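This report refers to the structure that appears directly beneath it.
For this view, one protein chain was removed and the others were kept in their places.
Note that the chains take the letters A, B and C in the order they are written out, and that residue 1 is the start of every chain.
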Amino acid sequence: MTAVQAGPVLGEPVLEVSKLCIDYGLPEDGGVRAVTDVTFTLRRGEVLGLAGESGSGKSTLAYAIPRLLRAPGVITGGDVIFHQRPVGGGPSQAVDMLTADAETLANIRWVDLSMVFQSAMHALNPVARIEGQLTDVLRRHRPGWSPAQRKERAVELLQMVGISADRLRAFPHELSGGMRQRVMIAMALALEPALVIMDEPTTALDVVTQREIIEELMELRERLGFAVIFITHDLSLLLELADTIAIMYAGRLVEMATATELVRAPRHPYSQGLLNSFPALHGAKKRMVGIPGAPPSLRAMPAGCKFHPRCVHAGESCLSVEPRLARPNGSFSARTVACTLQDGSRPTPAELALPDPAETAPSRFRTPAAAVPAPSDPNQNLTVGDLS
Amino acid sequence: MTDSVTPPAGTAPTVVHGPKREGTPALEARGLTKHFPVGRGKVVHAVEEISIALPEATVTAVVGESGSGKSTLARLLTGLIKPTSGELLLDGKPVGTSAKALRAYTSDVHLVLQDPFSSLNSAHSVGYHIERPLKLHSDVRGAELDAKVVELLDRVSLSPGAEFAAKYPHELSGGQRQRVAIARGLAVRPRVLLADEPVSMLDVSIRLGVLNLFDGLREDERLAILYVTHDIASARYLADTIVVMYAGQVVESGPAEQITDAPQHPYTQLLLSAAPDPARDQAPELRGSGSPPSLVNPPSGCRFHPRCPFAMAVCKEQAPPSLPVGTDQVAACWLHSPEHKAEADAVSAQI
Amino acid sequence: MPLLIRRIGFYLIAAYAAITLDFFIPRMLPGNALSAILTQMRGVVTPAQLASMAAEYGADDKQSLLSQYFTYVGHTLSGNFGLSLSHQETPVSTVLGGDLPWTIGLIGSATVVAFLLGTLIGIMAGWRRGGLLDAIVPVSTFFQAIPYFVLGLLLLIIFGSDLAWFPIGGGYDTTNRYVTYVQGWNWPYMSSVLQHLVLPGTTVVLASIAGWIVGMRNMMITTMDEDYVLVAAAKGLSRFRVIGIAARNAILPTISNFTLSISLVVTGAVLVEVVFDYPGIGNEMFNAITAADYPLLQGILLVVTFAVLIANFLADLAYVVLDPRSRREA
Partner (left out) sequence: MTSTLPTETMTGGSPATPAAPARRRRRHYPIKVQVGAGITLFFILIAIFGPELAPHSAAWVANTTNGTPQPPSGSNWLGTDNTQHDLYSALLLGARSTLLISFVAGAFATVLSVAMGVTSGYVGGVTDEVMSIITNIFLALPGLLILMVILKPLPPGDQNNSLVIGFVVALSSWAYGARALRAQTLTLRDQDYVVSARVIGERKRRIVIYEILPNLLPIVAASFIFTVIYGMGVYVALCYLGVVSPASGSWGTLLQTAQASGAIEANQWWWYLPPALCIALVGIGLALLNFGIDEIINPRIRSSRSKRRDVKFQLGLTPVVRPATSTVVEGEQL
C-alpha cells in the first residue's frame, strides 16, 4: 500500500457547502423543503458532527452532498464543491458536485468520498460474500491490480478493523452486528478516501460494541487522516468525538461551534435544550425538562424562527423574522449561531451567554495521549481492586 | 468501598432484586425462568431464575444489552407468556392460572411498548384505545366513559383530551402516541406499569417529558414501575433501583446511584465505561471485549467469564451466587466471595 | 439444508395426496354416473375387462376399499395407469407418452421465454420507474386478466383465420397432401412444428409474462430501496453492476413465488391446446372428458400434478443455490 501522507494538512478545505437547499418532490409537484440554506466548510482531517432529531434534515443533507439522495429528493439550490486530490499528487482540484456528470461522480465516489450506513445488516449485499464486496470496489477503481493483489488488500482491510482473514468467505448473515459494521468501515477505507460520511454508524449497536467501534474508528482516522461527517441524534456521543458540531433543526443549521464550546457554552436555546435532554452518568441527580412540544412537520413550518413555538425565550420578532447564522455578539471564536438572542438586538439570557471556553482544544481523540491507552482515571472507572 | 461481607457459607439464598421497602410489594416474581424451544431439542435460555419485587411508588430499572433477556422478563411479568418455572405474586397473593384470574391480572399490570408507531392500531381512534380497557375491566359506560377518557388523556398531558380522543394515531407525533399508550395503561388504575424501552424510539428532546411523566405517576398513582432500558444514564435518572441483566441473568442490582457510581460487577463496569459521557475528557478504558454469548449454549459457570478480564478458574466452572457488595447492593461475581479473595486481588492487581 | 429437506417432505405429502385424490375421484361420482359410465363401456371392452374396471372403481363389492386402494397405489407407482377406453385399449402410459413431448415443448418453451423476457422487462421497468417500459406494465396486465384460451381464440382469429399468417391448429401440417412428413429431427418436419408452435406459444407467453414483469418490477423497486444498492452506487460501480446487484436480490422472491404461478400456467396452457387443437395432454384431456375415458383422465391428472411438483422442486433448488441464507442451519 502507498504510504499515507504524514498527518492531515489541517486548514485546507476538502468540502465546501454553501446555501444548499434540498426538497422532497419537485417544486412543480408540490414538494416540501427539507434542508434550507446550509453552509459550512469541512477541512482535511476534521470531524464534523451533525446532530439533530428525526426530520431535522441531517441525513438528507449528508446524502445530498455526494448526490446519493433517493427520489423524490431534489437539490434545489446552493453549491457543493469537493476538493479532489489528483492521483499523482499536486494541488487539489475543485469539483462542482452539483454540475458533475455520472462519470465524474463515479470517479470521486469511494476514491475520495465514501460512506458508512446506519445498519450494516442492510448495507451489505446479503447474497454476496464479504470478499466480493470488498474487492468489487478495487476492481472498479484499481483496474491494474491482479486478483491476488485485490485479495491481499481485502485481507489487510479486514485485519485493520480486527477481523481475521478467514471471514473473507463469509456471507453477511454469518457475522455479528458489530463485525458487519466493522466490515463496512473497512470497506469505506478501502481506497483511503479524504472524506467519510457516516450516517448513524453505531446507533443500531449495543453500547459496548458502539464504544469499541468508535474508538477503533477514531484511531484509524488519526492514522489515515480522513475527514468525517458524523451524523447522529446522540449529541452526548458526538461531544466526545467531534471537532466541530453543527446542530440542525427543521432543515436549518442553528448553531455551529467546536465541541468544547458547544458543551461548555451553548448559544442557541435549542442546543442548550438538547444538552439538557441527556441525563448525566455521574454527579448529583437533578430534575431535567428537555424541550417542550415536538419538532414541526415539513408541511407545516412555522413562520419566522422555526424553533419559536418550543422556545422559552421567544420574543415578538421571532414570530416573523427568521434569524441568520452569524457570529454571536461579543464572541471572538469562529462559531456561529442563528438566534436573535445573540445578535445584540435583545438581552441574552445568562445561560446562553456563558463565556467561550478558553482552550478550544480539539476533541480528546486529537490529543497525542489518546493514541496510547491512557492510564485509568480512578474516579471514572472503578476497578474491583478498589473495593476491598 | 464497602465493609467486608459475610455471605452464608455453602448456601446460595434466593436474592430478591428491586427496591427495598416495608410491606408487601405490589408485584413479586419468584424464580422466573423462561426457556424458548427452538427446535431439535434446543432451547434458548432467555431468563434464568430471576426473583424481583416491585413495591408501590417505586421505579425499578432493568438495564442490559439486546438479548440480555430484559424484554422477556417484562413480558413474563405481564403474564403474556408462561414462564418455564417460577411464580408471580400480586400484592402477596399468587396469581392463578385460570382465564378469569389472568383477566383480573391484566387489569392490574400494564405494559407500555417500545415502538409508538406500532403500539396503536391505525384502524382505531385514540378514544377507542383508551375505552377498551375501561369496557373490559369496569362498569363505566356512556357519558361517564367519555369523561373518563378525556380525564385520562389530560392526565398524560394530552389536552384538550376530547380533541385528542377523536384523533387517529397517524395524526399524532411519536411522543403523543407514547402518551396515549401510557394513558391506556392507566385506564383501570393498575398497580404495576411495565415499560419496555418506552423512550428509545422517541426524539431526544421529548424523551425527558415521557420519563418525567413516569416519575410523576410513581408518586401520584403510587405505581410500581418497571423501566426496561439499554440506556444506563436514563435508568439512573428515573429509577430508585437498577437491576443489570446479562445473558438472561441478573448480574448486579442495587440503588440507582450506587450502581452507576460504584459498580461492583465487571459487566456493569464495562457497560458504564462504554456509555457516552460528555463530562469525560479522557478516552474510557474498556475492560472486556467481545459480544454477548449464544443463549442456546450459554457458557459454563459465570456467563460473563469469556469476556471478563478478571476471570478466574472458578468462574468457568461454577455460576457465582449473588453476593452482597454494599447497602442493598448485590453482585453475582466470584471476585466478591471471601473464599476467592486472594485470587481476586491477584487478578485485579495484574490489570 | 433444512429448507430443502422440508420441501422434499412437502412434495412427498403432496404427491401422496394427489394419488389418493385420484383414487377417490371416480368413487366420489354419484352412483348413477358411475354405472352409466360402465354401461357405456360395455360394448367397448370385453366382459373380463369390464369386471376388472368395475373392481377398480369399487363398483363390485368383492374387494374392500382398503385393498382396492393398495392395489391402485401399487399400480400407480409402477406406472400402470390402466387401459385407455377411447384409444382401443392402449395402455394409458403409452397414450400419454405420445402426448407429453408436445405439451412439454409448448409449456417449456413458453415458460422459459416468458420468464427470461418478463424478468428482463421487469428489471428495466423497476430501474427506470415512470419510464417508457414502465408504461408497458399495465398493458401486459391486460393480457394476464384475460383467460388463456380466450386470448388464444383472439390470436387465432386475428393471425390464424383473418390474416392467415399462421396455421390455425394441429401440431404439424397434416393437410398438405404434397408433402409427407417423416416425424423426427428433419428440417421440413421441424419447421412445420415450429410454425404450429408460434400461436399457442405466444398465447401462453403473453398470458403469463405479466406475472413475471409485475413481480420483478415491484421487487426491483422494493430492492432498490435497500441500502446495499445505494452502497453499490456510492462505490462508483458501473450502472450495470448496480442493476445487477439489485436484480440478483430481487429475483429471489420471484423464484419462491413460482409455486403460485406454475399450476396456473399449466392449466392455462392445457386449455390453449384445446383452442389450437394441439396434440398434447390438454387436448387429450378434452377428448377423454368427452369420451368419459376415466382411466386416461386419472393418468393425465397424475402426470400433470407430478409435473407441477417437479417444476416446483426445481424452483426450490434454484432458490437454495441463489440465496446463501437459505442454506443456513436452523
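Following the convention adopted for this analysis, a contact is a pair of C-beta atoms (placed from the backbone, for glycine too) under 8 Å apart; a residue touches a chain by one contact, two chains touch by 3 or more.
Predicted model, so just to flag it, every value in this text is computed and none were measured.
Here is the thing to keep in mind: the chain we left out touches A, B, C in the whole complex. Set against the missing chain, the residues C:195, C:263 or C:326 yield one that touches it, C:263.
Summary of contacts with the chain left out: across C:96, C:204 or C:285, the touching residue is C:285. Across A:47, A:75 or A:281, the residue that sits in touch with the chain not pictured is A:75. Where chain B meets the missing chain, the touching residues are 78, 80, 102-103, 106-107, 109-111, 113-115, 117-124, 132-133, 136-137, 181, 184, 187.
Residues 24-29, 31-32, 34, 54-57, 59-60, 63-64, 67-77, 98-99, 101-103, 105, 297-299 of chain A touch the missing chain (whole complex, contact as defined above). Touch with the hidden chain on the side of chain C covers residues 10, 13-14, 17-18, 21, 25, 28-30, 32-33, 36-37, 127-130, 134, 137-138, 141-142, 144-151, 153-154, 156-157, 160-162, 168, 208, 210-212, 214-215, 217-219, 221-222, 224-225, 229-230, 233-234, 239, 242, 253-254, 256-257, 259-261, 263-264, 266-267, 270-271, 274-275, 285-286, 289-290, 292, 297, 300-301, 304-305, 308-309, 312.
In the analysis below, only the chains that are shown with their structure count from here on.
Distance between Cα centroids is largest for the pairing of chain B with C.
One finds 33 Å separating the Cα centroids of chain A and chain B. Multi-chain contact residues of chain C (touching two or more other chains): none found. Of all residues in chain A, none touches two or more other chains. Residues 129, 225-228, 230-239, 241, 245, 248-249, 252, 322-325, 328 of chain C are the ones touching chain A in the complex. Chain B makes touch with chain A in their complex at residues 1-2, 4, 65-66, 173-176, 203-209, 212, 230, 232-234, 236-237, 257, 260-264, 266, 269-289, 291-292, 310, 325, 335-336, 341, 344-345, 348-349, 351. Residue ranges on chain A touching chain B, taken from their complex, read 53-54, 176-178, 206-212, 215, 233-237, 239-240, 263, 273-283, 285, 287-292, 294-295, 310, 364-365, 369-370, 373-374, 376-377, 380-388.
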